[in-house]
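As you look at this complex, bear in mind that one protein chain is not there, while each of the others sits in place.
Chain nomenclature is as follows: A and B, assigned in order of appearance, with residue numbering initiated at 1 for each chain independently.
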Amino acid sequence: MVNPVELDGVTREFGGVTAVQDLDLTVPEGKFTALLGPSGCGKTTTLRMIAGYLAPTRGRILLDGAEATRLPPERRNLGMVFQSYALFPHLTVAKNVAFGLRMRKAGREETRRRVGEALELVGLSHLAERRPRELSGGQQQRVALARAIVIRPSVLLLDEPLSNLDARLRVQMRQELLNVQRETGVTAVLVTHDQDEALELADLMVILRDGRLEQLGHPRDVFPAPASRFVAEFLGYENFLTVPGHGPVTIRPEYVRVLAAGEEPPGGTLLSGTAARVTYRGTDCLVAVRAGDQTVLGTTAAEIRPGDEVRVLLPGDRLIHLPENAPVPATAGDTR
Amino acid sequence: MSRRSAGLLLVPGIALLAFGFVFPVCAMLLAPPEGDAAGVAGRLGGMLTDGYVLSIALRTVRIGLITMLASLLLGFPVAYAISRAPARRAGVLLALSTFPLLLSTVVRTYSWLVILGRNGLLSGVLTGLGITAHPPQLLYTETAIVLGLVQLFTPLMILSCYGSLSQVDSRLEEAARGLGASSGRAFRLVVLPMALPGVAVGSTLVFAGAVTAFTTPMLLGGTRQRTLATLLYDYASVSLDWTSASAVAVFMTMIVLAVGVLTGRVGASRLGARRARKVPPATAGAAGEGAV
Partner (left out) sequence: MRRRPLLTALCALAYLFMLGPILLVVAVAFSGGDTIHFPPEGLSLKWFGKALSQHSFTSALGTSVLVATGATLLALLVGVPLALAVQRGRLPGRRVIEALCLSPIVVPELVVGLALYQQLMVGLRVTALGTLMIGHAVLLIPYAVRVTGASLAMADPMLEEAARGLGAGPVTAFFRVTLPVLAPGILSAGLLSFITSFNNVPLSLLLTGPGTTTLPVEMLHYVEFSFDPVVAAVSTLLLALTVAVAVVTERLIGFNKVFGR
């Protein structure tokens, strides 16, 4: 099987700054790959190199197995959805969508049919003759998506496509994006800084840090086993502890039980401390416990007040060991 | 866009600017054609000690300053009113103050001949009301020049001030009043400081425009009330003394540049030059030159 995108030791420098360093990555066919990381991690630079808007300083890019490192963007047959949507303001929705087909010299009849299908897929057939500025953000987003997939790209590239939408619409559009990808079976590469978006959409999650690969794998494999404190923090872990007999670990607050005085511990590692802050959350309470020089977040159903002496139970099977600054083994299911 | 293609795009423009602007201006200043021994710099030095030229320079600067102040007094209230008017009316008022800028300077200055001329409107009114049988000389006075220039440049001042004022949220004024400021104080403490960059830009443009204006001093000041611009014209086309004309040109340019640098500094130290520079990109230069 030929992989749609392969990066081989790709490095990109801007002036003296290295944005992406020695990146190897294989994008699996027909899957949703998410490049994830905080701003400045090199994810957008990577996407722009795949698209052909930036040339790598070193390394090779293969598209469908063929050398494409220096190929100009118009000869790559990729569909890109921009963060700003980049819809052509002087063209109608239909003509925006038709643009790529026109460049490919598709016939009039075929263009009409495929534009119609693409607009139907994103549910905008009724707005075909409008101009982009007359549409809402969500609608513009859909036009951008239709314009990118109508050319049947070998890869659909998505550059933070949902970041300009409000929170509720963003969640709704995620599902639509996923539906379109599943329905067309197109290989998709998404750039995002939103871990929820990546968790929900991705088949392969690629976490970048300072231009280097930090961890990659399926969300179901990555989330419960962050390979470093960086990944854990990025995925929303909050407890970073040093536990006797275990070393540096992290654990989600839901798994940490805070025991009031007199409660019987069912077994596991125990820390003693003082409740510093108690937040009522409806079904339970979130408690911040000062234990020695560290703070542990845990939950409890018992009545605990700030200042109470408490014990904290850390179930051994929920503790995630964090090798401090250890190199990351970059292997996962469907990548090499 | 690659750097190379960007560089290629620059070529025709730079070439035209070099041939039609940089070369002639530099050549004029560095190499006077008749091989005049004193040269432009020498002639300029002579002018700086010449009472006649100095009095003309002084008059030019005086006219520039008065024009600037008067158009500010007239223009600022209009700009403020436009910035606070409802959108539709603001559009009409803005268009009305922009429109004169599209009209030839000659036409606009000509109207003052109609008003101030020997049998013009003003002398007609004065004699008609029996105030005087022999109306005073109105034309070819410094006042006439100032009147003409103020009419010419007030629209420019309005647009510059409006550029800043339109960015002052009217709710800021309301907030200040809510905090206990009287409307006068709210205006002074909130609106005025925020309007300053536009005022600075407008004042610079008007001063520079008034100092270098030619048509208006020519028609309304004549030979009796020379300014540097009409003096330059005299040297260049009547007495054909190009070295002197060039010297006046340098003198005039230096005055304009000095004021530009000065207000540029003031603008930069206040509220940042960024906003000042943002003021009407089209009109700032447009009208400035078109009106001269």
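Everything below uses one rule, namely that a residue touches a chain if its C-beta (ideal position, glycine included) is under 8 Å from a C-beta of that chain, and two chains touch if they have at least 3 such contacts.
These figures come from a predicted structure and were not determined experimentally.
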Option touching the unshown chain, where B:114, B:175, B:189 or B:262 are the choices: B:114
Contact partner of the left-out chain, one of B:16, B:175, B:189 or B:262: B:16
Touch residues of subunit B, complete complex, unshown partner: 1, 3, 5-7, 9-10, 12-17, 19-25, 27-28, 33, 74-75, 77-78, 80-81, 84, 86, 91, 93-108, 110-115, 117, 119-121, 123-125, 150-151, 154-155, 158-159, 163, 212-215, 218-219, 229, 232-233, 236-237, 242, 245-246, 249, 252-253, 256-257, 260, 280-283, 285-286, 288-290, 292
Subunit A residues touching the omitted chain (full complex): 51-53, 72-80, 82-84, 86-90, 99-100, 103-104, 147, 151
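The rule we apply is simple: only the chains that are shown with their structure count from here on.
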Subunit A and subunit B, separation of their C-alpha mean positions in angstrom: 57
